[in-house]
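The other protein chains are all here in position, but one chain of the complex has been omitted.
Chain lettering (A, B and C) follows the sequence in which the chains are written, and residue indices restart at 1 in each chain.
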Amino acid sequence: MARDDMARDDGPDRPVAVQAPGSGADATAAAAESELESATKATQAVGNSFLTAGDLDLAALLRSPADPDLVQLLAPEGERVEHPDYAVDFSDAQYRSLYRDLVLVRRIDREASTLQRQGELGIWAPLAGQEAAQIGSARALRPGDMAFPTYREHGVAWCRGVDPLVLLGLFRGVNLGGWDPLEHNFSLYTIVIGAQTLHATGYAMGMQRDGSEDAVIAYFGDGASSQGDVNEAFVYAAVYNAPVVFFCQNNQWAISEPSERQSRIPLYRRASGFGFPGVRVDGNDVLATYAVTEKALADARSGQGPTLVEAFTYRMGAHTSNDDPTRYRLDHELEAWKLKDPLERMKSFLYKQQIADRSFFDDLDTEAETLARQLRKSCREMPEPQPLSIFDDVYVEPTEHLRRQREDYAAYLDSFEDAAVGGGR
Amino acid sequence: MARDDMARDDGPDRPVAVQAPGSGADATAAAAESELESATKATQAVGNSFLTAGDLDLAALLRSPADPDLVQLLAPEGERVEHPDYAVDFSDAQYRSLYRDLVLVRRIDREASTLQRQGELGIWAPLAGQEAAQIGSARALRPGDMAFPTYREHGVAWCRGVDPLVLLGLFRGVNLGGWDPLEHNFSLYTIVIGAQTLHATGYAMGMQRDGSEDAVIAYFGDGASSQGDVNEAFVYAAVYNAPVVFFCQNNQWAISEPSERQSRIPLYRRASGFGFPGVRVDGNDVLATYAVTEKALADARSGQGPTLVEAFTYRMGAHTSNDDPTRYRLDHELEAWKLKDPLERMKSFLYKQQIADRSFFDDLDTEAETLARQLRKSCREMPEPQPLSIFDDVYVEPTEHLRRQREDYAAYLDSFEDAAVGGGR
Amino acid sequence: MPKSTIARALNEGLRKAMEKDSKVLIMGEDVGKLGGVFRVTDGLQKDFGEDRVIDTPLAESGIIGTAVGLAMRGFRPVCEIQFDGFVFPAYDQIVSQVAKFHYRSQGKVSLPITIRIPFGGGIGAVEHHSESPEALFCHIAGLKVVACSSANDAYSMIQQSIASDDPVIFFEPKRRYWEKADFDPAAGAPPLHRARVVRPGADVTIVAYGPMVRTALDAAAAAETEGRSLEVIDLRTLSPLDMDAILESVRRTRRLVVVHEAPGNGGLGGEIAARVTESEFYRLEAPVLRVAGFDTPYPGSQLEDNYLPDLDRVLDAVDRSLDY
Partner (left out) sequence: MPKSTIARALNEGLRKAMEKDSKVLIMGEDVGKLGGVFRVTDGLQKDFGEDRVIDTPLAESGIIGTAVGLAMRGFRPVCEIQFDGFVFPAYDQIVSQVAKFHYRSQGKVSLPITIRIPFGGGIGAVEHHSESPEALFCHIAGLKVVACSSANDAYSMIQQSIASDDPVIFFEPKRRYWEKADFDPAAGAPPLHRARVVRPGADVTIVAYGPMVRTALDAAAAAETEGRSLEVIDLRTLSPLDMDAILESVRRTRRLVVVHEAPGNGGLGGEIAARVTESEFYRLEAPVLRVAGFDTPYPGSQLEDNYLPDLDRVLDAVDRSLDY
């Protein structure tokens, strides 16, 4: 697939950096303190009871679309809106290319879900709803920047030039991660929640020692924010002033648990407790997400240390193909978020601004279908791994012990070839 | 020792609660934000370098005695000062009794250090300098409240009625913790940094379920603030609105590492990232520490959830008897802090206010010496544990496996009695 | 006899325990509305409320650490670790606090905490969802460790574990959760820390636990067609080990094969082999053989059937044992 080059051809130039550093964070301080107050009040109301934040107005508070702290550049209806601290300055080609990525990764995601239902994948973690958060943040990265994903960053993988087929290999069980993290500057999917945020921080510490001008972005979720590792990453990044952007996709749910089960105040506020800025951005707004991430990366490069970006978004599908969201959330929630769909708003923007015409969208649909067809075909054709490969790459310097274990197993397998009866058992 | 009862006799009544809930925390928010700014500025100055916060003006910033956020009721010179949010209302007897505790625990601490040097204790963790932080917070506890200590809370242990001799047993290696945590509402010393903050939060969750009006206090240090467990405790306590006070004794050092190595902003600010109030109190001011802790406990009881109290104090001695502070800190730092000595300021307060006279101080010295002498004597006489007790209390329901292992070892030991040669080896 | 599954039996056992003792709490990730990703706690929050069935923040050390505090306060927390591979963030609290608090307090504090861990492979999952970490808990004094393999045991053992005043690590064979099997809640249960002969035999003793019990039984059935009589012991208790039961069998068969999914190196098989050999040195006709996962990380799921011990590998070991 040549999309890698394409992306580079029409990839956005850096828009000019904007406004006073950190002012975004400062601006939110007061608001947050008052939120803290209401949080406390709300909990006072229930006295010594152990009702959880989820049962309080906090839910509403957190979900409120009219959140003053929410950085937005593209309204759900596709209208461009201005923000004092953030702006983007894209060419029409760049706008189209951003939309193209949104469409293609959603199509890949849909195809993967289908393949899973057909038994071609063991499991799939859909990104539907989070395309803008992922494309917006990933497109803000420079080639030399390093990204550390969770298991749902298919859009980021796409922007880092990881062949979607290779991505599927992991979910098909062909391997545990097929791409070269250092070739793509995209680490392997990390399934243990939060662990990668420390890897990202350490990698950023390494960049400091190399005198590099690059930066690191660490992806994690609202649920992950509760893990000790993530908070230790905040400690290390702040203390060493490491060039790392902590990018939290708050998709409102950690499997069945609402984000209020992880924090009773907005998650971007967590950063203030560690001494670095936090920003909440509309994660369904690819332009705002790009601008906010780009600014945070620029701060990191220029020695201003870490930033926490909370991309406020929504997981429109199931947690994974094993999950049944109807057990824990109501349809109307999904319906409400559909109105904020990241693709729709970009599409109507392109239309209204006459940045793209029918033919563009038609061609894009065709491209997406072709991509999906190729993917489906090559996924089915993926070669099975060889049994003896189990013993490969346990160590760089192989051990005698494993060499013998491998030999014994090879002999054991041969015994079935020889004796038909063996296989017959 | 009858001191337990004494403490009860002249123990302070609850002073009347004061001012608007949480206002202490709110008041500090703005100031803290500006600290955050200067922190960021300071680090900008060093660009992409990885100079650590410790090398920056932050050190000064954090140590500044003129810290506007520092709650103080008793100035180093012994002058009473007023604070908008906090006050105490003690009888003369109560003032004297507070001072008595300060003196006695310092004397116990000194005696323990001596015993360690004489080889009577394997190790000792001195509290010298932190008496006010510990006595002030512990005296604010109600009998039903539960305290979770680190390994340095000798002053808290004293207030919870734990016989100092029993405390020494642990450091002598007679056992791993000799008192009954539930009898004294004082958990066992916890050596794994931070672990007890989760126990405290869980215990507080239990109180909620019991509909109890009591609260929990969790002690930890500046270094501990970096541990995942401590931050997870913040998450749980905030989400469940648990009645727990997180009491951080910032004694400026985690063994050889200055507190800036754990955070580039004042530690009490950590709480704001989790959605509950944080307060910094002069930890060498027993009155302020009492008032702030009492208020935080009252908030917890009345369903306002957790508070983080940062007691700004200083470890005047070595980290433990194994430590050599001259390797990592300068004398002038210690000298500066001596001027803020928690005992001296209380003593001159009592003098100036004529709350106590010569004879009181003389009698107290005598009491302290007697206490020390008893302690020295009974420590030396502590019976050695029996070898076979190694196998006791591994399980509530003993296992056959351990019963046999114990039997075998008993027989093995007997074999030396019988055969002199065995012992001779 | 009525049929059920291990998952349902666990659910009923938990319900029974909660009805019997109001101090019993369930806590973990997604154990509430969702009923756990395996539905083992299905319906319990609805019936016992949010205060007794607690959806926790996503932090395992927090789950176990707060459970310690709750236990000190007099509760009996049953903690669910969502998958075997996610117990490690809580390992410090388990090893240094849960296991040692009773000893540290000279018996004054006891922590009746049950930690449920769905374990083992064979479900076509991604990384960290198919681990067998039991040996890492058996080595820790102060913990008791058990594994159930049948609906009846699941039902009784979970209740016994919760009733135990000692902390219990409770391993559940996740790939067997949904296998239908006889279920008789009324059937009396042996003590928690006793192994059980699940198939009597004469030639070779097979010791297994959790998901491998089914595999061992299948192997025994296959062996019978070849005229070989295998005795299968379901270990049930991994720490303490029920050596009396194992030795009694080995004294008869004089041959032993231990089967587990966990890597052989440092697994339970070695400990059992060492103890049995020390006790029955002159009786054994063959060295104790181990059939285990390979000494590699758990591979991608397309290779797990190669990685995991199966009927053929068990029979191969039986052949080798009998060749001595």
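By our rule, a contact is a pair of C-beta atoms (placed from the backbone, for glycine too) under 8 Å apart; a residue touches a chain by one contact, two chains touch by 3 or more.
Values in this document were obtained by computation on a predicted structure and should not be read as measured data.
The missing chain, though absent from the view, touches A, B, C when the full complex is examined.
Screening B:S113, B:N241, B:Q262 or B:Q304 for touch with the missing chain picks out B:Q262. Among the residues C:L136, C:I246 or C:V314, only C:L136 touches the chain that is left out of the figure. Among the residues C:G32, C:G62, C:P112 or C:P263, only C:P263 touches the chain that is left out of the figure.
When the whole complex is considered, the residue among B:E82, B:E384 or B:E417 that touches the unshown chain is B:E384. Check B:P76, B:P181 or B:G223 against the missing chain and you find that the one touching it is B:G223. By the touch definition given at the top, chain B reaches the unshown chain through residues 50-52, 122-123, 151, 170-176, 191-193, 223-224, 226-229, 254-257, 261-262, 322-323, 327-328, 384-385, 387, 389-391, 394, 401-402, 405, 409, 412, 415-416, 422, 425. Take chain C: the residues that touch the chain left off the picture are 61, 85, 88-89, 91-92, 95-96, 99-100, 103-104, 127-128, 135-136, 138-139, 141-142, 239, 262-263, 265-271, 273-275, 277-278, 281, 286-290, 295-297, 324.
For chain A, the residues in touch with the chain missing from this view are 175-178, 180-183, 187-188, 190, 192, 195, 197-210, 228-229, 232-233, 235-236, 239, 392-397, 399-402.
Quick note on the criterion: only the chains that are shown with their structure count from here on.
Most remote chain with respect to chain C, judged by CA-atom centres, is B. Centres computed as Cα averages put chain A at a distance of 36 Å from chain C.
One inter-chain figure worth recording: chain A and chain B are separated by 42 Å, centre to centre, where each centre is the mean of the chain's CA atoms. Multi-chain contact residues of chain A (touching two or more other chains) are listed as 50-52, 226-229, 261-262. In chain C, the positions touching at least two other chains are 51, 56-57, 59, 61-62, 89.
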